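For reference, the structure is listed below as structure tokens.
Only one protein chain is missing from this complex, and each of the others stays in its spot.
Right, chain A next:
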Amino acid sequence: MLTKKGKYGLKALVHLSGMPVGQLAFVNDIAVANNIPKKFLDAILGELRNAGFVQSRKGKDGGYRLARPAAEIKIGHVVRVLDGPLAPIPCASRTQYQRCEDCDEATCQVRHMMLEVRQAVADVLDNRSLAAMRDADNDDVLQDIKYHI
């Protein structure tokens, strides 16, 4: 399902969505704060830039920021860019279909079910914004704090 790449990418975006509007974040800071290997993060942010989710500036003061407000970025859209078509198993994709060696896709009930699952995954992830994901996390923390008080 969600690869490490997808997870790191989402974490990096959450990090960027917490920055003051317009301010750039250093790749190194994002990597350290989220425990992401820096080289991997460079590649991930490059892909997010190509797809138009983040903007970057080169040079000494360079870094990354969101290309548009966090409320306008949907989680499912980001995951498709980083991990490809939403698919619980490789055969349950129409564009990047990979045949299973050991079964016949026309009669495979598992594949059938997984095609349905990916619909449901898209329905959830395409209706959650980066802002909602970031804030949901905060809510949990607040609830935790309240609970401890």
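Quick notes on this structure:
What we mean here is this: contacts are C-beta pairs under 8 Å (C-beta built on N, C-alpha and C of every residue); 3 or more make two chains touch, one makes a residue touch a chain; residues count from 1.
Methods note: contacts and distances are computed from a predicted model.
Per the UniProt record, the absent chain's protein name among "Fatty acid desaturase", "Rieske 2Fe-2S domain-containing protein", "MFS transporter" or "NAD(P)-binding protein" is "NAD(P)-binding protein". One chain of the complex is left out; on chain A, the residues touching it are 50-53, 67-68, 72-74, 76-78, 80-81, 85-87, 93-96, 115, 118-119, 121-122, 126.
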